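Here is the structure we will look at, set down as structure tokens.
All protein chains but one are shown at their positions in the complex.
Note that the chains are named A and B in the order they appear, and that numbering of residues resets to 1 at the start of each chain.
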Amino acid sequence: MITSELRCEVETLYANYAAALDDNELERWPDFFTEDCLYKLVPRENWERNLPVALMLCESRAMLRDRVTAVRNTAVYAPRSLRHFITQFRIAEETPERLRVSANYMVLQTLVDDLTRIQNAGRYLDLIVRTESGLRFKEKVCVFDSVLVPNSLIYPV
Amino acid sequence: MITSELRCEVETLYANYAAALDDNELERWPDFFTEDCLYKLVPRENWERNLPVALMLCESRAMLRDRVTAVRNTAVYAPRSLRHFITQFRIAEETPERLRVSANYMVLQTLVDDLTRIQNAGRYLDLIVRTESGLRFKEKVCVFDSVLVPNSLIYPV
Partner (left out) sequence: MITSELRCEVETLYANYAAALDDNELERWPDFFTEDCLYKLVPRENWERNLPVALMLCESRAMLRDRVTAVRNTAVYAPRSLRHFITQFRIAEETPERLRVSANYMVLQTLVDDLTRIQNAGRYLDLIVRTESGLRFKEKVCVFDSVLVPNSLIYPV
């Protein structure tokens, strides 16, 4: 039974997740996941045809940390601000410890001296588990609507 | 009295409504309405001046079904992805069975090989009734902000 208390808890998780990315505190990003996890960023076309190619694919929290290191140390890109809008939450309880959550997301991007533009939009298809330290993502699949993105997708979504 | 449980129920209705459209399951769209209903898509300018012309106008669930048939079988248009963002819900209870709900909406549209763009934005002015099978729209009036839309508006909003 999805109570409003549970919905509130789920929305708070996503608000905190968005804030970590929007505040450019990327180092905190892996903390939203379980040790053993799946993070996948995949175009809608591939997802619907069951094609395996993803733009980002991490299969553990350690790989998420590697990704953060890559963004911080090796990637070359213009500085930018991100801003997440996550709405239309749909929550289904599988067990008291596991939730399936889907939501629509949009990421706005602002480059220095440019207007704010839509960078990426799509939907999250997530599996959330209750751990001792609160709700964590066990799976986060981001299915995005456009094959094109303005500049490359550097940061996770 | 608008409790958080009621708000939760209303937001779930809109999340399901958005998902049906965003997942391109247009055939499920009429199921969100009562048999005897009103669906209207009207530019802000006409709405504010009480001008009757609407871009879409359906006065029963049967007409909604006709609309779906038209979109599927007779209209010619490029394939696209839609993505709804519905926020700022304002809920007023008229009776235990009837709710007036308004909200802001934005629909993003992605054509193949194009960026994700704003297709349409405005506000919903809805009358929702409680039926045996859950909450249903008795009236859904979509007042959109721009007279211009990128490509034509083919799908309902």
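Criterion: a contact is a pair of C-beta atoms (placed from the backbone, for glycine too) under 8 Å apart; a residue touches a chain by one contact, two chains touch by 3 or more.
Here the structure is a predicted model, which means the values were calculated and not measured.
Peer 1: Of A:Asn16, A:Thr34 or A:Ser60, which one is in contact with the hidden chain?
Peer 2: A:Asn16
Peer 1: Thinking of the whole complex, not just what is shown, which of B:Arg61, B:Arg83 or B:Arg123 touches the missing chain?
Peer 2: Spelled out, the listed residue whose C-beta touches the missing chain is B:Arg123.
Peer 1: Looking at B:Tyr17, B:Phe33, B:Phe85 or B:Phe137, which residue reaches the missing chain?
Peer 2: Here the residue in touch with the unshown chain is B:Phe85.
Peer 1: Of A:Arg44, A:Arg65, A:Arg90 or A:Arg117, which sits in contact with the chain we cannot see?
Peer 2: A:Arg117
Peer 1: Would you indicate which residue among A:Lys40, A:Arg61, A:His84 or A:Arg136 is in contact with the undisplayed chain?
Peer 2: The one listed residue touching the chain not shown is A:His84.
Peer 1: Pick out the residues on subunit B that sit against the missing chain.
Peer 2: Subunit B touches the missing chain through residues 2-4, 7-8, 44, 85, 87-90, 102, 104, 106, 118, 120-123, 145-150.
Peer 1: For subunit A, which positions touch the chain that isn't shown here?
Peer 2: Considering the whole complex, subunit A reaches the absent chain at 3-5, 7-8, 11-12, 14-16, 18-19, 22, 81, 83-87, 108, 110, 112-118.
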